[in-house]
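Excluded from the complex is one protein chain; the other protein chains are retained at their positions.
Up next, subunit A:
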Amino acid sequence: MQRINDPSLPPRIVAVYFGEGAASEGDFHAALNIAATRSCPVVFICRNNGYAISTPTLDQYRGDGIASRGIGYGIDTIRVDGNDVWAVREATKKARQMALQDGGKPILIEAMSYRVSHHSTSDDSFAYRARVEVEDWKRRDNPISRLRKYMEAKEIWDEAKDKEAREGIKRDVLKAFSQAEREKKPPIRAMFEDVYEELTPELRAQMQELRDYLERYPDEYDLGEYEGGKNSLDS
């Protein structure tokens, strides 16, 4: 739409990433349907990794994965091996091209994979699946080792480069951590901002109220770590 008004803008598409679990939500279906009927240049990229936290795909759907749903909504759909970096790249590239054809249309990609990690740092996935299953996948079909093998075959990667990269990256991450830890936290005022474009009178009053508490009880709050301390609350 923006390009109709301003043809100098580069052609753009929207890429939407989600898992097979999210595809059960009502908004997935609503989004596919409206994107199809309104011919929106959207590439829906579903990463089907077999688990939504603990829920396996067997509890998630009974049809032919997520890809079959795209066809139902009249959307061109492709299913790729999600553990093959080049296949995913190729499919996405083609999908982008197609999405911009005929004045725009949505495309659905279902990338098949397996979640070798836990759902999050707070999840222990061995409570609902066998450790051996995970190890098996890690060994048999691991996108990282597959890419590494490909690169080694092309002689653009080797053990030395691997070691160097691992150490370098680890160093960079730790450096970033220590830098971030030294930085002050954002001002307390930020808590009230960006709720509305402008602070409302109510929020201003609440800021003042909070400032009064902080002033009245200096020992009860640790404000040193926040940029500007309590003064950031001055309106």
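Here is the rule we use: a contact is a pair of C-beta atoms (placed from the backbone, for glycine too) under 8 Å apart; a residue touches a chain by one contact, two chains touch by 3 or more; residues count from 1.
The rule is short, and it goes like this: contacts and distances are computed from a predicted model.
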Choices "Phosphatidylinositol N-acetylglucosaminyltransferase subunit C", "GPI transamidase component PIG-T", "3-methyl-2-oxobutanoate dehydrogenase (2-methylpropanoyl-transferring)" or "DNA replication complex GINS protein PSF1" - which one is the UniProt name of the chain not shown: "3-methyl-2-oxobutanoate dehydrogenase (2-methylpropanoyl-transferring)"
Among A:53, A:71, A:144 or A:165, residue touching the chain not depicted: A:53
Residue in contact with the excluded chain [from A:46, A:66, A:108 or A:188]: A:188
For subunit A, residues in touch with the removed chain: 21-22, 24-27, 52-55, 59-61, 121-124, 127-128, 174, 177-178, 181, 185-186, 188, 190-192, 195, 200, 202-203, 206, 210, 213, 216-217, 219-222
